[in-house]
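Note that one protein chain of the assembly has been removed; the remaining protein chains are unaltered in position.
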């Protein structure tokens, strides 16, 4: 993680986060650990709670604890443990919150301490939907920076990182050959674009389902099939939901699917596939056929295979984002935290974009790490582009 | 042009442009003619001047004249004729201006009548650079809508329309086999993305040159080679400039190029390839080897082939945007003109974005014309996406 | 054409074809002219007749005549002129025949002089089908070398050359935007593969129709849709036949097609689209909408657009193979002619493959012309690969 490493070195030298309490509700992985250490290097006190019970790497958690970070989260923990961990984190009184799904910011607001926060970062679309609803309601009391909407996040990490790792998760879980198969991608945001691109790159025929006419048109212009989800249900061999919305695949879709269909979710929450309806429909029984594959047998014998219990497949069945991607993402978060601390109360309560200069700085460092050089505009070109009468 | 056709029908019924004088400085092609007729159907008086001497289709111009449109422009006209035509259009006193390069809006402002305009549309990046410079200087006196920056324009028309037609122009001009060749794309905006995508789709190895770190990083993540233009100069078989900036390929690039290299420009103005330097370097002579290919022979015998005199290759060597693309583009312009007339003086002087609802309306109509149906959010999904506590 | 140029230089020095009469029934294009001149440089007497009335470039024909080559063929000539030209070529008494569709070899055999030939080359699948039928019947009396089945021909020229130029022809004829369209490729031989690859590269969704299970399976594994032609008829926006077989698209297909469908043929003969049935069905009339596009209006108003009268679209609507491709192809022919002359009567009557060493020689020269260097096996590697007990 060369970008975050350079940030960490600077933080260690400047100690600009001295004594600031930073609470994080993130996936507990090796990469998150590096972010925690960068913040700690800057002088921050850091506490971490697991954003998802299946993504927790227990050895990482243990190592962080050894480094003095407060960590709460155990692989495979239940709903009540999750909530208890979150409540403890809220009670600890963080001044800044790093969030992945808005649970932490939500919890701090419910506890009535939202307006005491210097600010927060949120890294999921789902979380931002919730935070913007709070903003509209007037209940959001601190600035939140939408790191998820930074260009480096959406155009790079969501697209290339999750694009690769979601399919990687599907391959590890199932060992399916994608060439010759039809992959249905439900949702054509940045992550959906990445999954569609990689599925095609793996030899699949790709169908996209969307509700937004811009995105649907773009998918079509890229050569993908575009159709309503009910039509796609009949054609797909592999389904991947990545919309942020609930009940994207429901009973009426399951009823039309082919024997052997694979169902995976790459959205943040496990709400996109209607799990209840799936189980109800499986009158022929549910059985584990591989470690992360549950086969649901319908009344007529058709078998629908649910991956990772409908949880986000790149984390639950693979290793999440590749480290290179997390490097950019977490460098962005670290630089954003630094700014919220250095310039307190500058941003109004509400959801804010990452400043372009922060974003561009990360892209620049990333290119450098890849050994790629680029040109700069000549003074003559700059003049031309800024004058209206050449 | 099904989208524009439906707009025209509505305009004809509503006559909301009755008596309004609309001046246009656009490429005089069959598609432009359809836009002129849609505006005339709405009751507007329309006058048209050629934006580029090589794109004028004389038969189209003649037919428009027959329909009562004032048209000025002849295929292959010289600089002085061009300026005379533009001056006449300015003198005619348009209330709205449809521009392609900001020459008309510039002319109207130099004539001191900028603040009398209801507004203008501009459809090129180059034009917007100039208009924004005017905005910064405080010399822009009317609202200008940046139709070129509408999503349907950039993400669809620039990328897919120019992507295809620029390569089409290169093929028609040269009959080169792209498979196995190295194509260097200078500039990775929407148009450059489209050209790079299509060049790869044609079997070429593609190298991208960029000055913006975001775009450079994206090109690299898409698998393209990314390097400074001087390095690319040694590798390329085909070069396409599409930056909006002048002197992107200069003497130092020419000196490094391989024998037989093809040089094309897909940017609006013929300033991206340093034509003067190319001719100076061609001590071995310049000769026409195909109708739109001028071979420049360097001192050591290497031959550099300039396409279409460095003019925008998709218009000068092919037929410009395919009609489907122009359909979206011109529907957007027609709807924007209607809005500027219906809601006069609502927009402040300055450069404005196309309102998303106009943009989305075009995407919707386009999908319909392709026979593609899409889903809509269920009420439950809408609620979920708008609430912060599911 | 650097490869053919080097062959021509050697031929000129060695004069090994001195006095040999070579008859050719080929497309009369600039590239064919170069082949003719290479043979003439070797000392051969050369006579040329047009293989297709629409591909003849009259200026090329005129220039060849000026060089002393006997040329028969006029752009757009009718069936009877074609046959008269062929008859004259047969009567001239060639000792070797270069054929494109087996008409010349067929004519020579019907004239009873087949067994006097030193040999022939054939460069189309269609021609080979006919020649192999003759071989089975025992009526083929001379050796014919299937240059069309050389690796450089099939895997390179058919795939990349026709792949690009067939789509180029469709674009020039129609100016259609391929992105977002469904292109149906009927026939997935090397040429069909190339067209499918390039259509996908242009942003189209591609459907393949095949009768061979290997090819159908390969198309599917490449991510293309594969289905019977009747199903594809309902989905396609653009249809390209390239099977070598007659009546691939017939009345029952036309009846299912969408309004605006484009019909093109990339096979050698104009038999793949049932033109008679199409005209019969066009009770609403047939009209020219662009120079090479005839619109057939069905009873219900749907319009089916036939390109180039169903003739091979890359030649009839574009410029045929790019010169680079023809360079390889014609170098192969020249080297084959030389071999048939140098080693007369070595090959038995029948259809023969191009010897691999000739084929490999062409690939080697082509890589050199592209500036590409490759490795060679080390002696240790050669030993390993040739011993069974490493």
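Some points to look at:
In this document, chain identifiers A, B and C correspond to the written order of the chains, with residue numbering beginning at 1 in each.
Assume a residue touches a chain if its C-beta (ideal position, glycine included) is under 8 Å from a C-beta of that chain, and two chains touch if they have at least 3 such contacts.
The model shown is predicted, which means the values in this text are computed figures rather than measured ones.
Of the candidate positions A:109, A:198, A:220 or A:303, contact with the unshown chain belongs to A:198.
Summary of contacts with the chain left out: across C:27, C:130, C:200 or C:311, the touching residue is C:130.
Touch with the chain omitted from the figure is made, among A:324, A:359 or A:375, by A:324. Considering the complete assembly, chain A touches the hidden chain via residues 160-161, 163-164, 168, 171-172, 175-180, 197-198, 200-203, 258, 319, 322-325, 370-371. Panel shows chain C; residues 102, 106, 129-131, 133-134, 137, 151-152, 155-156, 159-160, 209-211, 213-214, 216-218, 220-221, 226-229, 244-248, 269, 271, 359-360, 363-364, 366-367, 370, 372-378, 380-381, 384-390 of it touch the chain omitted from the view. Against the chain not displayed here, chain B makes contact via residues 179-180, 200, 203-206, 217, 220-225.
One rule holds in what follows: only the chains that are shown with their structure count from here on.
Interchain contacts join each chain to each other chain, per the touch definition above. Chain nearest the geometric middle of the protein is B, using mean C-alpha positions. Between the Cα centres of chain A and chain C there is a gap of 52 Å. Among the residues of chain A, those touching two or more other chains are numbered 217, 220-221.
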